[in-house]
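Missing here is one protein chain; the remaining ones are kept as they sit in the complex.
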């Protein structure tokens, strides 16, 4: 069993705050018309990214999704490069060519957000294969949503990982909706974790609003993977607090009603309270975290704003390594 | 429970013989160089097609595979048109344009063999949707192999059928091999039937060498589907007695060893013995069946041989309904 | 004539055909309560109910396969793929199944279905949400391919597509949805396979598809001021292709510019150029010019995106270059 130490708990708390604040600030900037494209906010689901990534080193890899900012922050990407990417600046993680849905940084073990639902899952299997073939002890975590678990890529990717016993962990962030489509109308299975049975691998459902629970469950799966015992499917039951994308009020499909009860379980508030009870983090210290994060956020935004736009010639580089 | 009447039992027996003889004769013709393309023989698996199709009317639909002749015969397609198709004649079910892997006849409820492994599964879901929308009481049976159950199309098609509670039955003919790849190396799940759990539908494993068992299991699933209770995944454990395609000796990958024990359970011999014990079919009558089928076979072959080849102009028809 | 949005024209076309023919139904991701990502199915759930306006799981192979299966049973499904980029997920069903069953089955198959999708750049949606992939589908015998450029065409062509007995791949452009234009109130259709001369001219022919039609008309208006008279032809359906109308224009003007939003290499414009170079060889006074996207994935940065996607000025520059060559 993976014990949650004070240091890890504080890291998780701060990471959740860092994710939340990144998203809140991005939304402001987006609504102010400063950011092009569109955004899918991770707010409400922070416990999943933070609880899982607490186990990962920079050499461990993740694949992410359209709703990927949370994973990036938790995996150690810096605000500067992330904001710069959202601002489409040259200093962004993808030089402004990728944007919100394609942030990546192989140096920090991020194999990319992905605009194709489910698209990262086979890639994660492949990265795990790569690690295995190279004899490494690292793992790959693939994040995706409940909706993604209906894509063929989910099936093929996990099946491959299971027959090859790859060091991969598949984390389904089950927020009950695929865009506007409630889970009950897009899959008839009781828990997404049950799908593990189709691959002969362990499947675990966990409370995705509780970072300690996520941390523990992920810890076991990741340890299994590191030991060469193969993949696990984790389902974290969670909820996005906002619409599918920034601008979607969520009213058309009952999300607005559903979300009310989930907000009462805000992972940051709940975990903050838990830490206070444990005497690991006082209310005042929470404010310090917040202030520190805010300062960092503003540095990130300033960095991005002050960064140059790409040159027109950048449009035609990075297509090939060599021609 | 679906009782196996004498009439049904005799139909199943004769159907198995009809399949076997069709395949044996096709192989002869192929080896004599009379048939172009390639063939995947169904020999050994006859109990599945016969046991399932015994429940179907011409208005019930099936989708089939590259190894489809057995399904076609069981679904009522005539030797004439089938041989003519293998001979690439104009009188074939597809006017010689489809060949072994694409035989189809919508009038008899055959939505096509398919050269794409898994490709028929979403189509079956769609046909079941079509039936449901039209208010019909018919069902769709989709046949496919163990290998196919690793394709994304399997996952997407069955999930769709399950959320829409469509009148479909998915029959996995688990013969333990996908071409040369043994099942244990292509999927880690114990039984393919376990994959039903990923869709919240019943999954049943049945002895695919025993037509009575297949008949019973399929009967329940089909009845469920007709009643509007949604799809079932049936796994029939079986074995092809020959290589993957005609010409593959099966020696490279251990099939030759594996098949030895299965041949002892030849469904035609075993079911013949069962019928004899039941006093439903004497040894002499078995010979009559065989003779009758053989005569029919030869009529089919003669028909095909005597049929005209397509005209060159046929190459460019049937691409569009109208232009 | 009343003016409505392109996306409203799409909604109307489906509403009318669904009212007219009860075998028509819709399936796709988030097309029900949500009314579609680009609001092209708004109100249809309310009008026609959940059986005929079906939200699907995120399963593009499933969507297209289901459409085909239902079509084989005699229905007329209209499947939506949210972005043309996602057609890649469903490519097997589109190309190996939908397009080929009629032929493989010797003609005995009902395949009256429409796959509606949305493509093109211009919203900073980056490389996986902004492609123009029409050439892939034109390359596949068995499919018909439609790319409307105006609300009027969108409605008339979609109605024809739904009534057509062949599979139609119907591509809408994300930037056109909010364009307004005159659309007749009475029932009408526009046949597949008929191009339209959107503007008459003498000096050169611009063959433009989808979003490039409007940009070409703007370019033509500017060039007019310089005394250059452009004819703008919109093929509207890329297959079947109305070669006659296009070639008649080329023979008249002697100069051809082809423009589309897809990347140039192996884009549809290559086929158009090859046809014109062959069938109007003696009438061409100058080499054919193609004005297409630069050969790169679509970048996120708006500055780069508008750099790689052809615009009015690129058309003007192309036209000038075309007129300067002997």
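The first chain written gets the first letter, and so on, giving A, B and C; residue counts start at 1 in each chain.
The criterion applied here is as follows: a residue touches a chain if its C-beta (ideal position, glycine included) is under 8 Å from a C-beta of that chain, and two chains touch if they have at least 3 such contacts.
As the structure is a computational prediction, the values presented were derived from the model and not from experiment.
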Residue among B:148, B:192, B:221 or B:242 touching the omitted chain: B:148
Per the touch definition above, residue among C:44, C:82 or C:104 touching the missing chain: C:104
Candidate in contact with the missing chain, chosen from A:72, A:163, A:196 or A:289: A:163
Among B:61, B:187, B:217 or B:238, residue touching the chain not depicted: B:187
Where the missing chain touches chain B, by residue: 36-38, 85, 88-89, 94, 96-99, 101-102, 114-118, 147-148, 150-153, 178-181, 185-187, 252-253, 309-310, 312, 314-316, 319
Interface with the undisplayed chain - residues on chain A: 61, 92-98, 102, 104-107, 111-112, 114-116, 119, 121-131, 133-134, 140, 152-153, 155-157, 159-160, 163-164, 317-323
Absent chain, residues of chain C that touch it: 85-86, 88-89, 91-92, 94-96, 99-100, 103-104, 126-128, 133, 135-136, 138-139, 141-142, 239, 262-263, 265-271, 273-274, 277-279, 281, 286-290, 295-297, 299
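The rule is simple: only the chains that are shown with their structure count from here on.
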Chain whose Cα centroid lies at the greatest distance from that of chain B: A
Centre-to-centre distance between chain C and chain B (centres being mean Cα positions), rounded to whole Å: 40
Where chain A and chain B are represented by their mean Cα positions, the distance between them in whole Å: 45
Chain A-chain C separation of Cα centroids, rounded to whole Å: 36
Where chain C touches two or more other chains, by residue: 56-57, 59-62
Residue list for chain B, restricted to those that touch at least two other chains: 152-153, 155-156, 159, 163
